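Let's turn to chain A:
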Amino acid sequence: MMIAMEPLPYLPLVLALLGAPMLRSVINRTKAWFAGRRGPPLLQPYRDLRKLLSKGAVYSRTTTWMFRMGPAVGLSTVIVAALLVPMATIAAPFAFVGDLFLFGYLLALGRLFTVLAALDTGSPFEGMGANREVYFSALTEPVLLLCLATLARQTDSLSLSRIYPAVGVFSWSDATPLLVLVAAAMLIVFLTENARIPVDDPTTHLELTMIHEVMVLDHGGPDLAFIEYTVALKLWVVGQLIVGIFVPATQLTLWGAMLADVVGLFVLAVLVGVVESTMARLRMPNVPQLLLGAGALAAMAWLLVLQVGS
Partner candidate 1 sequence: MNTVLFEIVLVVVMIADIALLGTSRIPACIRIVAAQGITLGLLPVVVDHAERPHIIALAAITVVLRGFGFPWLLSRSLRMLGVPREIHPPLGYAMSTVLGVVILGYCFWLGARFEVTGSGMTRLVLPVALATILIGLMITIVRRHALMQVIGYLALENGIYALGVGLSIEEQLIVELGVLLDVFVGVFVMGIALHHLHHEIERPDVDLLDELKH
Partner candidate 2 sequence: MLTALFIVPLVAGVLALVVPRVVRRVLMPITGLVHVAIMVWAWIVRPPPELDGWIALDPVGQIFLSIASVLFLATSLYAAGYLAEEDPGWRDDIESPLPFINAPEAVFASCFLFFLASMTVVTLAQHFSLMWIAIEATTLATAPLLYFHRHKRSLEATWKYLVLCSVGIALALIGTFFIAVSGQTAGGHHIPLLLSELTRTGVMLEPTWLHTGFVFILVGYGTKMGLVPLHSWLPDAHSEAPSPVSALLSGALLNCACLGIWRTLQVYASAGQVGAARELLVGFGVMSVVVAAVFMVNQRDYKRLLAYSSVEHMGVIALGMGLGGPAAFAALLYAIHHSLVKSALFLLSGNILRVFKTKSAAEVRGALRTSPWTGGLWCAGMFAITGTPPFGLFPAKFAILQHAFAHGYVVIGIVCLLFFAIIFIGLTGTGLAMAQGEPPPALGGATRPQWLLVLPPAFLLTLSLVLGSYLPAPVHEVLTAAGATIEGAR
Partner candidate 3 sequence: MILLVSGLVVMVLAGVAALGCRRIPRLAGTIAVSGVLSGSALALMGAFGALTGRAPARFTLSTAIASANALANDSGALAIDALGAFFLLVVLVVSSLAAIYGLGYLERNTRTGASWFFFNVLVASMAFVVVADDGFLFLIAWELAALSSYFLVVQHDERAEVRRAGWVYLVAAHVGAAFLVVFFVLLGQHAGSLRLVSLAGPLSNAAPLHVMFVCALIGFGTKAGLVPLHPWLVEAYPVAPSHVSAVLSGAMSKLGIYGLARVLTLLDPQEPWGWTLIFVGSSSTVLAILLALPQRDLKRSIAYSSAENLGIVAMAMGLGVFALTRGNQGLAVVALAGGLLHVANHAVFKTLLFLAAGALQKATGTLDIERLGGLLRRMPITGAVFLVGALAICALPPFNGFASEFILLVTAFDTAISIPFPVDLSGLIVVLALGLASGLALACFARLVGIVWLGEPRSDSASAACEVGFLMQAPMIVLAIACLAIGLGVPWMLSGLERPIAVLMNTSSDMVGGVLKRFSAASLRTVVSVGAVLFGTIVALAVVRKLMLRDREVSQHVTWGCGYTATSSRIQYTGSSFAEPITELFAPLIPHESRIRLPTGTLPEAAELEKHTLDPCEHWLYAPAFRTIRSGLGSLRWIQHGRIRLYVLYIIVTLLVLLAWNVG
């Protein structure tokens, strides 16, 4: 498999770049609906981004180039990661054996730079956030790999662009329990990666209880815009990995499948909103338990795959 040269494979990227902030609006609207409020307008995230991008910046005297690099690297990694994820039956622009690992490690790279930027400020709160971030992600990474390994084994393939269309084929007839387990585990990974309840609460106001938000306390202006956009894009990209499991892409037409994918993403956003409205954030010491639970689900899925295979 090689690098795609025709325009079609880049379409999902364009969709992602354009539609990602909308996911956050959907989540916010859902939560507002549960709270009985009307919520911000759907285009509010775009407005926020524009506003931030047009501002100047204030930097801490403690910080170095590391702090300034953080948001740019974080955004780049998610954009490049988006280039690896297929949509519907469209293979990703970069599709090759093992691209799923590159996907995971790209997210890790972005995370490291966010963490380092946070530590660069010397602030105790940001240090704490950084600490929690690396702690929880150390536990999610093997879960994500295990989930993908299960799918890979099931589809005998080592590329996201092959796995996902194939998942659509066999999916729900012969491997329902397996897919449910994988999807559940991946949902937890998704929530953790994107710093959502029950792992993290993006809307809290108490620094001591934050993870992601506290890390970016000192950023402002275009840097903060990059970060906000990164968050949105990450929701979209990682969300696709879950939605892809449910969309039987090969049974639909190309455009139908694309549509289903996008709709699926918004359903996922609504689901996130529902979860955030009905659940409380876990206590920090309980988070690892949740993640290990996800690991257990993934392991079960793996064992099922083995059972089938042998």
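Selection criteria: all candidates are chains of the complex that A comes from, given by their letters.
As a working rule, a residue touches a chain if its C-beta (ideal position, glycine included) is under 8 Å from a C-beta of that chain, and two chains touch if they have at least 3 such contacts; residues count from 1.
Not measured: the values here are computed from a predicted model.
Among the candidates 1, 2 or 3, the one in contact with chain A in this complex is 3. In the complex of the two chains, the chain A residues touching candidate 3 come out as 1-3, 53, 55-64, 66, 68-69, 71-73, 75-77, 79-80, 83-84, 94-99, 101-102, 104-106, 108-109, 111-112, 115-116, 118-128, 130-132, 134-135, 137-146, 149, 152-153, 156, 158, 207, 217-218, 221-223, 226, 288, 302, 306, 309-310.
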